[in-house]
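I am attaching a structure below and will ask some questions about it afterwards.
Every protein chain but one is kept in place in this view of the complex.
So, subunit A:
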Amino acid sequence: SAAAPRPWRLFGAMCLLRLPRISQPLEKEEEEMVALMEQIELEKSLYSDHEMRKLEEEEQLKRKMESSYDEDEAHGKTVIMAQDLEEKWEQKFLRFKAAPRITDADKSNNRTSLNRKLDSNLMLLVKQKIGNQELWLLPQVEWQPGETLRSTAERAMATFLGDHIQAKVLGNAPYGIYKYKFPRAIRTENNVGAKVFFFKAFLQSSDLSQAELKADCLWVTKKELGDYLKSEYLKKVNRFLLD
């Protein structure tokens, strides 16, 4: 016998995270700690082969300056001195240029690109029409009977970003739930309200050129979520976000 139809409609929503590429800048105490630890480790450590060689060669040079003893030893020596090696390495290091931490997208505050804010998590927000309002939400799709909630969330991701998304869904259990009741005008016996279950996924590849963008989407950090989401929704979403 069929179960009595429940009054709540179920939705599965996907929170797609782009992991940070660079580490976050250290705070003042952390920087002091790092300097202290480095000093401790330097003082505790022993000399490496290269440093021993350098010290020996310095001593030999000094002895050569004072008197001409070490003619015989100098013949067995290699051509390259440790000091020259060090200078060569220094020059190589100076020639190396690291990529900039603040990219162009940061400067222009272009929220649709993934290259922004390389040191924090970015989340996908999509504009969706609910009832007669256009709202910014995490991509969600209604649950069809007979499929798991996780596949609902994956379907939600696929509808907004296309099929070829390399994302790794974390686990079968939802991370959060948001339930709301419909306004009295639309409420019927069978349709009291809706429950949205949130799932999390990590974006593996940062290449979205193959993705077909069906609606406007934004990539935002946790702090900027407040600009777009409603307060109740935001409260529930913030509960499961790490930053």
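The rule is short, and it goes like this: a residue touches a chain if its C-beta (ideal position, glycine included) is under 8 Å from a C-beta of that chain, and two chains touch if they have at least 3 such contacts; residues count from 1.
By our rule, contacts and distances are computed from a predicted model.
This complex has a chain not shown, and the name its UniProt record holds, of "Origin recognition complex subunit 4", "Large ribosomal subunit protein mL48", "Replication protein A 14 kDa subunit B" or "60S ribosome subunit biogenesis protein NIP7 homolog", is "Large ribosomal subunit protein mL48".
From the options A:Ser23, A:Ser67, A:Asn132 or A:Ser231, the residue with contact to the chain not on display is A:Ser23. Check A:Met81, A:Leu135, A:Leu170 or A:Leu234 against the missing chain and you find that the one touching it is A:Leu170. When the omitted chain is restored, the residue from A:Arg18, A:Arg111, A:Arg155 or A:Lys200 that touches it is A:Lys200. On the side of subunit A, touch with the chain left out of the figure occurs at residues 19-20, 22-23, 41, 88, 121, 170-173, 200, 242.
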